[in-house]
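To start, the structure itself, in structure tokens.
Apart from one protein chain that is not included, each protein chain of the complex appears where it belongs.
And now, chain A:
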Amino acid sequence: MTKPLLSINDMSIVFTSPDEPDIEAVRQVDLTLTPGKTLALVGESGCGKSVTARAVLRLLDKNADIRTGEIVYDGRDGQVDIARLKPDSTAMRSIRGAQISMIFQEPMSSLSPVHTIGNQIDEIIVLHEGLKPKQARERTIALLDQVGVPGARDRANAYPFELSGGLRQRAMIAMALACTPKLLIADEPTTALDVTTQAQILDLLRQLQDDFGMAMLFITHDLGVVAEIADDIAVMYLGDVVEQGDVFEVFKTPKHPYTQALMSSVPQLQRKADRVRLQPIKGTVPSPKDRPVGCSFTSRCPHAFGPCAGTRPERTQVSEGHMARCHLLTHTKEEALV
């Protein structure tokens, strides 16, 4: 296996507030990102995907605290633990945009309404590569062209509100790739787009990954999208990463009961007579404050047994690169049935 580009180990993130109890939005995240590969991070909304992604760039609100764990990034200047950097430090800022960049869900509100997209892309090139504004603009136009914005030279002078949602997201992507980052984080980049545009953007991202060779952390709650774009998948539930592995393997033989439930809740294209009823996961996601000390899935797991509520399951290797956290993997069937 190639050396990981970024690995998050046992990370927890707590939101503090002066007049409310702390919220541990992320409790135990382990993720490994490899150059040239796409890792899809999936999970129901509110499980902590965005918080995890923002932590990598230290873009969390001031009241967020990375309590435990490390974010080891093997970058241009050797290994750094991003979790220990100050958010506004030079070290962190030289990573942001230059080595790790991010695109967001809402391309409209994620671009400044009062600056042209050319201006917003030039800026990042001037900042990190020290180009003159004129040269930066040439690069911007080339980038816009590369991400499939027609009439790039004119469109560079357009404001976000003059572009369609798809073009805006393309501009966002051009901005993110402007300094050829090693890692691109995409936080639900297609959720706000219609299906056709969504497919085009996914195609584009796949193709750009081939061209640029960067690693990608792709956040989504749509398993269909995962199947299209991902090499690896990590499944998150209520602040915990419960399973990570090769996308085919995890789809075929999910080890964690939550992953299993997730897979069987996806409709499959079948003839009407052969269709089986979908099995929605019973119960609802509890809030982080009602999370049991042990496995976060205990309250909804059909297999829950003795140690589940009280002991957090170990990270267990199922096969090469396939990890899961479930007591079923370390206990024998007999124990589980007691």
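Operating definition for what follows: a contact is a pair of C-beta atoms (placed from the backbone, for glycine too) under 8 Å apart; a residue touches a chain by one contact, two chains touch by 3 or more; residues count from 1.
Going forward, contacts and distances are computed from a predicted model.
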| item | value |
| --- | --- |
| Among "ABC transporter permease", "Peptide/nickel transport system ATP-binding protein", "Alpha-ketoacid dehydrogenase subunit beta" or "Cytochrome c oxidase assembly protein CtaG", UniProt-listed name of the chain not shown | "ABC transporter permease" |
| Residue of A:43, A:75, A:97 or A:239 touching the missing chain in the full complex | A:97 |
| Which of A:55, A:124, A:285 or A:326 contacts the chain that the document leaves out | A:124 |
| Positions on chain A contacted by the hidden chain, ascending | 54, 57, 59, 88, 93-98, 101-102, 104, 106, 109-116, 123-124, 127-128, 159, 161-162, 172, 175 |
